[in-house]
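In this view, the complex is presented without one of its protein chains, the others remaining in place.
Labels for the chains are A, B and C, by order of writing; each one numbers its residues from 1.
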Amino acid sequence: DQPFALIAGPCQLETLDHARMLAEKIAAAAEANRTPWIFKGSFDKANRSSLEGKRGIGMDEGLHILSTIGREFGVPVLTDVHETAQCAPVAEAVDILQIPAFLCRQTDLLLAAGETGAAINIKKGQFLAPHDMGNVADKIASTGNQRIMLCERGTSFGYNMLVSDFRALPIMAQTGYPVVFDATHSVQMPGGMGKSSGGKREYVEPLARAALAVGCAAVFMETHEAPDTAPSDGPNMVPVEALGHVLHGLRAIDDLTKGRTEALAHLFA
Amino acid sequence: DQPFALIAGPCQLETLDHARMLAEKIAAAAEANRTPWIFKGSFDKANRSSLEGKRGIGMDEGLHILSTIGREFGVPVLTDVHETAQCAPVAEAVDILQIPAFLCRQTDLLLAAGETGAAINIKKGQFLAPHDMGNVADKIASTGNQRIMLCERGTSFGYNMLVSDFRALPIMAQTGYPVVFDATHSVQMPGGMGKSSGGKREYVEPLARAALAVGCAAVFMETHEAPDTAPSDGPNMVPVEALGHVLHGLRAIDDLTKGRTEALAHLFA
Amino acid sequence: DQPFALIAGPCQLETLDHARMLAEKIAAAAEANRTPWIFKGSFDKANRSSLEGKRGIGMDEGLHILSTIGREFGVPVLTDVHETAQCAPVAEAVDILQIPAFLCRQTDLLLAAGETGAAINIKKGQFLAPHDMGNVADKIASTGNQRIMLCERGTSFGYNMLVSDFRALPIMAQTGYPVVFDATHSVQMPGGMGKSSGGKREYVEPLARAALAVGCAAVFMETHEAPDTAPSDGPNMVPVEALGHVLHGLRAIDDLTKGRTEALAHLFA
Partner (left out) sequence: DQPFALIAGPCQLETLDHARMLAEKIAAAAEANRTPWIFKGSFDKANRSSLEGKRGIGMDEGLHILSTIGREFGVPVLTDVHETAQCAPVAEAVDILQIPAFLCRQTDLLLAAGETGAAINIKKGQFLAPHDMGNVADKIASTGNQRIMLCERGTSFGYNMLVSDFRALPIMAQTGYPVVFDATHSVQMPGGMGKSSGGKREYVEPLARAALAVGCAAVFMETHEAPDTAPSDGPNMVPVEALGHVLHGLRAIDDLTKGRTEALAHLFA
């Protein structure tokens, strides 16, 4: 029942200066709202809707930026991996490996990630039920690594649309692992813009509030100083100027939720 | 931005004494948590999964109970209508007519309800998008009656399952009408028990919390002293003993949400 | 294992002359393809998306047209009912009462329809699983009327979209009642045009072919001489000039399906 952590950063890493600028603004917002935070950035967008989407700056430069930010700001850093061979080198530079949603059932990737000993944030596939994530976590736990987080990021709902089922948070929490709510990708509209995904940034804050009212360990929120011109996921990133405001509201809800007396579970039996 | 109201009562009306007993407990919980409340009860379950499900006590007895409770407790009362001819007599006995979700597109029923001048709570069909509810409300507004509430109660998600899309609350609020979250039927599993609907009562509280964190005008929550033996919707009714506890948490979240400074909407534009 | 029947006609009845003109073209197409047929037309569209949609010509005129067509062409006629009081008078004029999808759980309407002794075509609700239709049929069968047809017309799939699950045909056939595939409303996009439903007429033929390849007793297909200017469901009605062509292909598939030797069910056990 610790306070929620914020996982924040740009969808794609751009330059070290850009990452530093965002990290400073995230740090300020987080400190003003007593919120532990983790810096997030991707070095490769390996599954863009279309070849026309920008891929990213590459692993070498990306890991350099991430480890620099981690050292300079004294925060854990997180990035995603896509093939087994990436896990070991990435784990030398970052604290948390993230398994992308589409890849959450790839046994070899899960095992390779687990074997690094790093913490692992597994995004729940858009095609999976929350109660199926226990089997996914077990694959990692089989390596002896129990530093697992399970992350809700929306479920397929018709075409080009996701829906956030908030029952998923308590269901996944039954595994005993911390549960993350990804407020950015939950409002994505996959493929909704033809050559790239659309999204509705105005629902990031309401859904993040909902997640903390239900209860979760961390909120994942991508942010950018100019989302509309960002290289990816612009439609659903939060402008970094709004982050402090959003965080203020989230902090208050989390304090309420975490401060609750025991739920009268027996009454609901 | 007034405090949220609670709409509570049994799924089916049983006897006047039973309604009175529940109303007393609801009143106590509501007053302890400074929450305006509305008594809810159905006299006829007109669309049970199967003929074997109990229908209810009938309109005459039901309206007598409802108007008695309203008078004795000084609260508004609400019940649902199923055919046009019921609207006028029901509106003489109750304050709020409720349009069942399956019937939310039946033009004649909406017009007849609107013409009574009573307040109308329209459940959003499980088959409708939230942005389609404007057309539904317009049917009632065409009668000159603007006392309209729009109620989210879950959307079809595969078979025998609903999902609550919390984006629906702000989307429906764009109509300008107050939005209600029905925490009881949102956790229903339609037809999930073969001859009747199943449900998961343990998600009522988390989803109600989520709704108030997102922001809504009222929460609908059915309650019973012994849900497991109630004539209908037992799997998803909250035990009345737990109501005060649940309400305490909801009150705190609502206070936070309603007390927010203006959202920085321009930052999200 | 009789040949499939065609249920065809306009979405809304317009005038007797119009109905006669369409009936002549349907009759020609049906006879050329050895297909028994049933004339379909609605006198009231009781659940339009918006008040701005045309309602229809009314019950008196509609029943007059329907009974005239039935007599002149020697075919059964079908129309839909919306409230219990309509069932008895409608059953005096037509052969088959149709229960709209939204209303397929309304017990009183089902009982009133059943009690007329007319054949009843029940559209499966967009919110229902195919295995739940047994309970629905039982409501009608409880009146002693076993002349029941169960009709697939698409299931909610995200917002403003339906999907046709062809497993539904054999599942509903397990009740022993004939199963109808409504190829018109299965391609509807509910509310998809803001003030009215959209649809994709080009999928009517492929889905009807699929239904007959899987096996069904009847195909429901609305038709019009100028769908794009029809008062309702234009986007998904088949131009009546195309009907013979479509029917020719359907007839051939149905002959194959109905002529099959016994499926080797034991091999699939």
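Observations
Please note the rule applied: a contact is a pair of C-beta atoms (placed from the backbone, for glycine too) under 8 Å apart; a residue touches a chain by one contact, two chains touch by 3 or more.
As the structure is a prediction and not an experimental result, all values here were calculated from the model.
Among the chains on display, the ones the left-out chain touches in the entire complex are A, B, C. Residue-wise, the contact with the chain that is not shown comes from C:239, picked out of C:3, C:194 or C:239. The chain not shown here touches subunit B at positions 157-159, 161. The omitted chain makes contact with subunit C at the following residues, 155, 157, 163-167, 169-170, 187, 200-203, 205-207, 209-215, 238-239, 241-242, 245, 249, 252-253, 256-257, 260, 263-265, 267-268.
Residues of subunit A that touch the chain left out of view are 46-51, 55, 82-85, 102-103, 105-108, 125-132, 135, 138-139, 142, 155-156, 159-160, 190-191, 195.
Everything below uses one rule, namely that only the chains that are shown with their structure count from here on.
A summary of chain positions shows that the Cα centroid lying nearest the centre of all protein Cα atoms is that of chain B.
Subunit A and subunit C have Cα centroids lying 47 Å from one another. If you average the CA atoms of subunit A and of subunit B, the two centres end up 34 Å from each other. Contact with two or more other chains is made by residues 157 of subunit A.
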